[in-house]
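Complex shown without one protein chain; remaining protein chains in place.
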Amino acid sequence: MDAVADIQSEYDHRQIEISKVGVKDIRYPIIVKDKKKGFQHTVASINMYVNLPHHFKGTHMSRFIEILNEFRQEQLSLQEVQSILTRMKARLNAKAAHFEIEFPYFIEKAAPVSKAVALMEYSCKFVAEKSNKDVFIVSVTAPVTTVCPCSKEISDEGAHNQRSLVTVAVQFKKFVWIEDLIELIEAAASCEVYSLLKRPDEKYVTEKAYQNPMFVEDIVREIYKTLSADDNIIWFTVESENFESIHNHSAYAFIEK
Amino acid sequence: MDAVADIQSEYDHRQIEISKVGVKDIRYPIIVKDKKKGFQHTVASINMYVNLPHHFKGTHMSRFIEILNEFRQEQLSLQEVQSILTRMKARLNAKAAHFEIEFPYFIEKAAPVSKAVALMEYSCKFVAEKSNKDVFIVSVTAPVTTVCPCSKEISDEGAHNQRSLVTVAVQFKKFVWIEDLIELIEAAASCEVYSLLKRPDEKYVTEKAYQNPMFVEDIVREIYKTLSADDNIIWFTVESENFESIHNHSAYAFIEK
Amino acid sequence: MDAVADIQSEYDHRQIEISKVGVKDIRYPIIVKDKKKGFQHTVASINMYVNLPHHFKGTHMSRFIEILNEFRQEQLSLQEVQSILTRMKARLNAKAAHFEIEFPYFIEKAAPVSKAVALMEYSCKFVAEKSNKDVFIVSVTAPVTTVCPCSKEISDEGAHNQRSLVTVAVQFKKFVWIEDLIELIEAAASCEVYSLLKRPDEKYVTEKAYQNPMFVEDIVREIYKTLSADDNIIWFTVESENFESIHNHSAYAFIEK
Partner (left out) sequence: MDAVADIQSEYDHRQIEISKVGVKDIRYPIIVKDKKKGFQHTVASINMYVNLPHHFKGTHMSRFIEILNEFRQEQLSLQEVQSILTRMKARLNAKAAHFEIEFPYFIEKAAPVSKAVALMEYSCKFVAEKSNKDVFIVSVTAPVTTVCPCSKEISDEGAHNQRSLVTVAVQFKKFVWIEDLIELIEAAASCEVYSLLKRPDEKYVTEKAYQNPMFVEDIVREIYKTLSADDNIIWFTVESENFESIHNHSAYAFIEK
């Protein structure tokens, strides 16, 4: 191996530091901490970057994959994000390391009346950075039902409603459960969304949603109110995209603390 | 150019004919025949394939692009699909030519009460083949609103509804307008979808949809009934995907003549 | 529950049978049989459809989800696809049941020289149908490297090459391993693709690929030759999409037995 030239370590004369260089869109089976069951298996999409000092020509891309492998015993656990960042900095001689990971997350959820249980899927994302400052952002996207208050008010009967995707991203002092962020989102909608609804459940969710109409603006404000009151939350953003049932485009709202 | 070897034309000893070989995912500005305005500009995604006889090593990929260019004066018109297929067969010495094209199509649509006009976007696809048999399939996807009949029936008030995408694909005897297929789809839904709705329009579409609940099954059956009765239609498929507002998955129905 | 009307079971007067009706795009954690390790965890996207006789107004969508749940002890195993189809037919009073499932699949793969081991991701799809005929199609998509024979032949040095996605779909007599289909695909390319390559590995794959140039046509023909000679394979299709490094579109070939 010594006989093979290390082009990447050569001196670069352009004197330009690169903020982020690394590998993108690696799919990887992982294990995530699960509030109820201890842990769960899922599949993630991962990006890993470091900064590159101005005097190096290139980074060593294979080392990112090696680090991922080292942290997988059976599979990669998310508990180890900080250790991964530390190792990225050490192994790649970098002052800053970035780690981004997205994955579907599943929760057993009981229907509101029949109590029939089925798996619901949510989307999660972690963005972690170790440099002169440390960053750890947890982001959760949950589907909900929204009934339009205007449509309900002006119509003799019925009201248009739709599936919406609500995303909350937070920075926090102490550990935050994915489950708690999901609960927060679902509480702020006209009604929750379920995988399995029997007829009495469908009656319940239809009526609950109709009695609880929410604009896209209402959803982000309700969540803003709750998160602002939570001492554990340092920073957050909330966004909601409503896939309007009466239009071919979305209604959208975004708010940042 | 003569000095450069033509590897593709060399003899291939494996004796295996290839059904389709060519270029895929070419983005191209085109002009499409418009029922009301004569024509409209849009941007398409195009696939072009021919069969490859067993004795040739490869096809000549650049010729597909040359043919596309020749049919563009200012821009490519869809009137010329048959001529493109004929030229593909000739230029590539092929017995079969395939041409697939997808594009967004825009129609000015008036809101039901205020008559405010705005552009609505639909998706269109043409699949054309010239071989021992000729095939020309026109496919249109239109968004609509669907209100769930079960939810309406069992609930004291309200009913869940959502945006659905309905796709109709047809083979026909004489020319079919995209506009007529869209009209057919929109007539079969709980209500049409619009780009621009003022409050009186929103009242109208909410109430119309509520008075006209449709399962995903109803939509495909209604369209089946109409297309079956049309002598000009030789073959068709109908599919509907409802992005359920109470679930995180879709309800789906498909029917073929 | 009895008091709640069953709209779906009502009589439908249009007398139109629907080929496929059901649920689409359900994400679900599953367990798949793994040739080396016994089994592996992954996350699937699932569609479940039945036919609907002409006299019923609608199908019972919630039953699809219930069936999925019943087959999950901890998680759903793919061994049970036939039993799922049987139960779908019984529970939904249907003559035909369709089950489609797609999922990423991971294999530990050693680099060619350094023997460094890392996980490679492949895409798999099963399409199963139980009706008057039974269908079971296994489909695997693997990334490979392809070097252009024409570019190599005509250039003084170098040759353009790119990542390609090759998909093989098969119907078979007795069980086929995903691993064996992947091996078949990788053997037919200029070179395999790896997750982790150290410098001596990169030298090896660069030189191997350069010595082994393949058109998109060559890849599908090589695989056709091998599958045609295999008595266990009843039917198959092969397609390759090359994401050309010198163009902004793909080269594509498709062949069917």
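Think of it as A, B and C in the order they're written, each chain with its own count starting at 1.
As a convention for this text, a residue touches a chain if its C-beta (ideal position, glycine included) is under 8 Å from a C-beta of that chain, and two chains touch if they have at least 3 such contacts.
Since we're looking at a predicted model, the values are computed, not measured.
Engineer: Just to verify: which one of C:S131, C:T206 or C:T226 makes contact with the chain not shown?
Structural biologist: Counting the whole complex, the residue in contact with the absent chain is C:T206.
Engineer: Name, in rising order, the residues on subunit B that touch the hidden chain in the full complex.
Structural biologist: 1, 4, 6, 26-29, 40-43, 62, 65-66, 68-69, 72, 75, 104, 106, 114, 116-119, 121, 195-200, 203
Engineer: In the full complex, which bits of subunit C touch the chain not displayed? Write them out.
Structural biologist: 120-121, 143, 145, 147-148, 150-152, 154-163, 191, 193-195, 197, 199, 202-203, 205-207, 209-210, 243-249
Engineer: If you put the missing chain back, which residues of subunit A would it touch?
Structural biologist: 4-5, 7-8, 12, 14, 16, 18-27, 47, 49, 52, 57-59, 61, 149-150, 153-154, 215-218, 220-222, 224-225, 241, 248-256
One rule holds for everything that comes next: only the chains that are shown with their structure count from here on.
Engineer: Hop distance check: subunit B to subunit C, minimum number of steps through touching chains?
Structural biologist: 1
Engineer: Taking each chain's centre as the mean of its CA atoms, how far is subunit B from subunit C in angstrom?
Structural biologist: 25
Engineer: Can you work out the whole-Å distance between the CA centroids of subunit A and subunit C?
Structural biologist: One centre to the other, that is 27 Å.
Engineer: Any chance you could list the residues of subunit C touching two or more other chains?
Structural biologist: 4, 26-27
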